[in-house]
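Please read the structure below before turning to the comments.
Yeah, one chain of the complex is gone here, protein chain that is, but the others are all in their spots.
Naming follows writing order (A, B and C), and every chain is counted from residue 1.
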Amino acid sequence: MNFNIIRTARAILNVTNLEESRRFYVNALGFVETESDDTHIYLRGLEEHVHHSLVLKKSDHPSVEVISYKVFSEEDLEALSVFFNKKGLKTKWLEPGVQHAIGRTLRVQDVSGLPVEFFAKMETVDRLLQRYDLYKGAKVQRIDHFNCAVTDVEKAYNFYIKELGFACSEYTTADDDKIWAAWLHRKPTVHDVAFMNGVGPRLHHIGFWLSDPMSVIHTCDVLASIGYGTSIERGPGRHGLSNAFFLYLRDPDGHRIELYNGDYLTSDPDFKPVRWDIDDPMRQTFWGHAAPDCWFNEASTVLDVNTGKVVDTSDPLLEKKKPSIII
Amino acid sequence: MNFNIIRTARAILNVTNLEESRRFYVNALGFVETESDDTHIYLRGLEEHVHHSLVLKKSDHPSVEVISYKVFSEEDLEALSVFFNKKGLKTKWLEPGVQHAIGRTLRVQDVSGLPVEFFAKMETVDRLLQRYDLYKGAKVQRIDHFNCAVTDVEKAYNFYIKELGFACSEYTTADDDKIWAAWLHRKPTVHDVAFMNGVGPRLHHIGFWLSDPMSVIHTCDVLASIGYGTSIERGPGRHGLSNAFFLYLRDPDGHRIELYNGDYLTSDPDFKPVRWDIDDPMRQTFWGHAAPDCWFNEASTVLDVNTGKVVDTSDPLLEKKKPSIII
Amino acid sequence: MNFNIIRTARAILNVTNLEESRRFYVNALGFVETESDDTHIYLRGLEEHVHHSLVLKKSDHPSVEVISYKVFSEEDLEALSVFFNKKGLKTKWLEPGVQHAIGRTLRVQDVSGLPVEFFAKMETVDRLLQRYDLYKGAKVQRIDHFNCAVTDVEKAYNFYIKELGFACSEYTTADDDKIWAAWLHRKPTVHDVAFMNGVGPRLHHIGFWLSDPMSVIHTCDVLASIGYGTSIERGPGRHGLSNAFFLYLRDPDGHRIELYNGDYLTSDPDFKPVRWDIDDPMRQTFWGHAAPDCWFNEASTVLDVNTGKVVDTSDPLLEKKKPSIII
Partner (left out) sequence: MNFNIIRTARAILNVTNLEESRRFYVNALGFVETESDDTHIYLRGLEEHVHHSLVLKKSDHPSVEVISYKVFSEEDLEALSVFFNKKGLKTKWLEPGVQHAIGRTLRVQDVSGLPVEFFAKMETVDRLLQRYDLYKGAKVQRIDHFNCAVTDVEKAYNFYIKELGFACSEYTTADDDKIWAAWLHRKPTVHDVAFMNGVGPRLHHIGFWLSDPMSVIHTCDVLASIGYGTSIERGPGRHGLSNAFFLYLRDPDGHRIELYNGDYLTSDPDFKPVRWDIDDPMRQTFWGHAAPDCWFNEASTVLDVNTGKVVDTSDPLLEKKKPSIII
C-alpha cells in the first residue's frame, strides 16, 4: 500500500435543527464555530488550525453523510481512487469548490459499507489554543477518532491494516479468537478509527480530545446546568482498553459524541497490539461500571456516497452479545 | 440549648478482618495510620491534627459501635448528660483511659436510636498536610459528616436543631411536605450529619473530604488498579443537593464511605435552608445518573451503647419509596 | 468579649475607572455582577447567596473605604459600638438605607487605624454555585480574608484575639520572639484577617477562595490571553504557612487580590497555633520562590471612617526587613 493517510479529519453529520445543534455544540460544549450558512455549521476545536473538523448539515433525518481522513497529497487521492475502483468499491470525486473550505475529495463506500472521504487540503484558520478567554463548556481541543459498528470486524481490520496502512493498538477477541473489536491508527495515538462487532454499517461515535480530565467533569456540570443532563449517556469513567477518561453524550439528533482525555503514544513500529479477551474483566470499564443498553444498541445510520440514501444494515457475523464489559 | 458541639469527630466501625481493612483504608485509600494494636486501627486524614477520626475495631460482625462529636469543653459533656437523662434516653460515661487517645466521653442512644458519643479532648499529633510525599490513593484530608437512615426524619430534625443546636443547610420534602431528608451542621459546611427516611436506625455512610476533584478520579483509578473496582458503588458524580462531587465506596465489611470534594460555606445565621421536593428533577444526581438499589437499601447496623447488641431496625414512617433522584 | 462576629464579609475599594475595573473583575476574573449604578459595582462570588462581597466605588484616587465583617445580630452591633467608644476609638453609625443592600452598620477605626465595618444584615440573592454555565475566568467562589499591613502586629493581635474573640491559626515571630505576622479567624478557616508588620495601616490584599487548584492555573491563562499578564504579581505558588495554593493579582488601580485554593479546618478550640520563625526556611513559599519587592512594599491606603481622608501611615515597630521567605 502506498497511501499516506495522515489522520481522522472531519465528519459530516446530518441534523434536523441547526439552531438546536448549535446550542448543543457551540453554546454548551464550546466548539468553535468557524463559519455557517443556512444549511451548514462548520465547527472546530480550540487547537485546530484547519477550517473545521465537524460539519452539521440541515436535513430531514439524522444520519452520517461521510467520515473523512486527511491524506498527505493529491497523489494519495489518485492512488486511493485507483485502489478502491480496483476493489470494486463505489467511489465518487468531489472537485474543489463543491465542498466549502476543502479541496478535491474522494468519497468511497468502504469494505464495511461506511461512507468515507479522503482529502489533502483544507483552508487554514487561526488556532485558538491560547485564547483561554474563549474556553467554555468542554473546551474541545480536536477531533480524534471514529468508532464504527460493522458486521465483519475482521474484514474491516484486514482492509484497513493490510490495504490502507493503519496499525492496530488494541483489540478484543471473542471466544473463538475472532476479532470482536479493534482500535486502529495512522497518527500515533490509540486510534483514528475503531471497529466494533454490531449491526452495521453505522457510526457509533466521534471522539474529540479534551486537554485535561477536569474538562470532562466540567462538561457534565455545564450540561446539567443548562438542561442537557439527559444528554449524558455514559460516564465519566475510565476505559481499561485505551485508558481514556471518557464521557459519552447524545446530541439533539441522537448522534453520539465521545469527549475524552488520556491516550498514549503509539509511534513505535514494533509496538505489539494489546489483546483483550471479551470476557476478561480487565478489559471492562476500568472502574467496573456497566455501559447502558442504549450505548450498546444505538448508533447513527450512514448514507450511500452516490445515492445519498440510507445504507441498509445487517446483523453482525459474531454473536451480537453485549459484554458486560464492552468499551 | 447550651451545648457547644464543634463538629463531627470520629466513628468506631466494627470490622471482621483488620488486615483486610488496613489494606483498603491505608494502602488503597491513603488514610494515615496513627497507631494500632491487636484489635484496633486508628486512622486519620492528612490535615487532621488529632489522633484519629476513624477507629476500626476487630469484631465478629460488622457494625457501628458509635459515631462521635467533639464538644467545646467538659462542661458541655455534663450539660449533655443532664439533658439526655432528662429526655429519658440511655447514657453512659466512659472515663478517661477507657478509650485510647481520647478524654472523658458521654455515650447516648439518640432520639432515633443511633449510638452517639460526645467528647472534648483527643490527643493531638502532627498534621501531615504538607507531607505531600505521603499522599496516596484518595489522599483523604479529614472526616466531614455522618449520613444516617432513621425512621422518623422530622423527629431527628427537630431534636438536632431545637435541642442540640444544629442548623439546617438543605432538606427534602415528600408529597405531604413532610421532611424526607435533612442536612444539618454545626461547623459551617453543608453538614455534620444528615438524616434520610429509611429502615433505621442505621449508618448509611461516613463522609470524608478530599482536597480537590481530581483526587476522586484518582481514587477510582487506584482502586481499579489493585482489584478494588467492585468497591466502587456509586459515582463519581455531582450531587445537586450540596453540590458535592462524590464517590461512594463499600469497605471489605460493607461499610459505606463517601469521598467527596465540593461543599460551600454555611456560616451565616440568616442563611435560609434550601428546600428540594423529592420529585424535583433538580434535586437528583446533578448529572442525571440513578443511584443503584444497593445504595438505597443497604446500610450498617448500629449497636446499643449499653448492651453492645445490635439495635433492632424498623420501617420508616414515610413511604420507603426510592426516588430516582435520591442523593 | 461578647461579640459574635461571623466572618469576613465585604470590602469597599475606591477605583478610578469603573469600566476598567469591571473588565478586570467581571470579564476577566468572572466575579458575578449583582448590580451597579453610575458610581458603584456590586460583585459576589459564585457560591455567595448575599448581595455582594466586594464594592467597587468610583473615586478620584484608589483607596480602601472600609473592610467589613458580618455579625450575628443587631445586638452585636450595639455591643461593638459601646466597646469601641469605651476604647476611645472612632465610631460611626450608618443607618439602614444609607448603604445599598445592607442593614445598619457600625464603622470604626480599629486599634491599628484600619477602617472596619460591622453589619448583621445584607440582602440575599440567588446562589449561582450550580450555574456552571456562568463559570468563567477564576470562577471566584467567595470572599475569604483580609491581609493588612500594620505598624504594631502584637497590638492588633491582642486586640482581635482578646477583645474581639478571634482565634489564631498560625503566626510568625521575629528574632526577639515578637509577633511579626499573625493569621486570625472567626469562621473555622485559616483566617478572616491577617496582620503583617509593615508601613501601616494599609490593606495588603483581599483573599478570595477558588473551588480547585486548576482554577488558579486557568486564571493565569485567561489573564494572559486578554492582555492582563502584567496583572500577575506573584505565583502561582504554595504558601508554607496556611498551605494555600495562591495567585496574587493587581487590579487596574493597584489593589491586590489573592485568589487561592487550599486551607484547612480550624474549628477546634484546643487547636494550637502554628508558630513559624521568620527565618525558618520551612515558612517560606513552600516551593522556594521569592516574593517580588513590590509584593512586600506596596499596599492600598485606607480612609478615615469619619473624614473620608487618607489615613497617614507610619513605619512599623519591628524592623521592616523583607524575609526572603515572607508570605
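Following the convention adopted for this analysis, a contact is a pair of C-beta atoms (placed from the backbone, for glycine too) under 8 Å apart; a residue touches a chain by one contact, two chains touch by 3 or more.
Just so you know, these numbers come straight off a predicted model, no measurement behind them.
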Touching residue (missing chain; options B:Met214, B:Leu259, B:Ile278 or B:Val302): B:Met214
Of C:Met214, C:Leu265, C:Ile278 or C:Leu318, the one touching the omitted chain in the full complex: C:Met214
Sole residue of B:Lys87, B:Arg131 or B:Lys162 that reaches the chain not shown, by the stated touch rule: B:Arg131
Interface with the unshown chain - residue positions in subunit B: 28, 130-136, 212, 214, 218, 221-222, 224-226
Where the unshown chain meets subunit A, residue by residue: 6-7, 47, 49-50, 70, 72-73, 121, 124, 127, 129-130, 141-142, 187-188, 211-214, 240, 243, 261-262, 264-265, 267-272, 286
Where the missing chain touches subunit C, by residue: 213-214, 217, 220-221, 223-224, 229-230, 232, 236, 238, 245, 286-289
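Everything below uses one rule, namely that only the chains that are shown with their structure count from here on.
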Chain whose average C-alpha position is farthest from subunit B's own: A
Gap in Å, rounded to a whole number, between the CA centres of subunit C and subunit A: 50
Centre distance in Å when subunit B and subunit C are each reduced to the mean of their C-alpha atoms: 33
Intercentroid distance (Cα basis), subunit B paired with subunit A, Å: 44
Two or more partner chains touched - positions in subunit B: 213-214, 240, 286
